[in-house]
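Each remark here refers to the structure printed beneath this line.
Only a part of the assembly is drawn; its chains keep their places, and the rest are absent.
Chains: A and B, in written order; residue numbering restarts at 1 for each.
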């Protein structure tokens, strides 16, 4: 086990990222999701949000990306097993998000050299309001 | 209730989308996730996959996007509440995916005019192998 192994209980604070209009538009095009609350300012201003919001899947994927930027996963990731995610608040254009990620669990699999690691995410905006809570289960090499 | 309302038990078959190398690279950049199995062909060829694979979150988000392209959600979407998703098989560069989506549940909320709708996804590749199974819970207008 290397000094750098992610162990149960460890907490990682990710870098932050500001979500811009272009991120929403590019994501919409990439995944083909043009739901009006993301793409139509006239519609969005008439909702309780008062403006366009980011796709929840964009924010979730960005939070996971920010975790990878800590440099603690890298070549040890074998594959994603599961996501269980709750969406509490919207991300507006210009919001800056980051995540506090706790290693909720690390357990060996039957196959030697492979562990299941569960990451518990709290995704927050620039006001430290929690916008998403989720768990990501990943198959990783046992180091 | 309009003729077009999504009712429990209804099944939707989405259009298909071919996932290219550019989709993976753009997604990686957009969400900041450069995990080697997605971005490094030398690394990926040495894994059991034998080549780069799409981020699971890209495929999941694309499946949701394909659902929106059926034209059955649109302005009725208020917000995403939860995702619970299992990832079974990888998507390789050049694979073509689509989803079979069942309306697993539709129930009113305490607030009149708002329903919770649960969509059960089976995401498949061009060989009809199931690559992901997931549930998306959305708050929608009761039509």
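Simple rule for what comes next: contacts are C-beta pairs under 8 Å (C-beta built on N, C-alpha and C of every residue); 3 or more make two chains touch, one makes a residue touch a chain.
Keep in mind that what you see is a predicted model, and the values were worked out from it rather than measured.
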{"item": "Oligomeric copy total, full assembly; chains in place: 2", "value": "6"}
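Throughout what follows, only the chains that are shown with their structure count from here on.
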{"item": "Interchain centroid distance [CA atoms averaged], subunit A/subunit B, Å", "value": "16"}
{"item": "For the subunit A and subunit B complex, residues of the former touching the latter", "value": "17, 23, 26-28, 30-37, 43, 47, 55-58, 60-62, 64-66, 68-69, 73-75, 77-87, 90"}
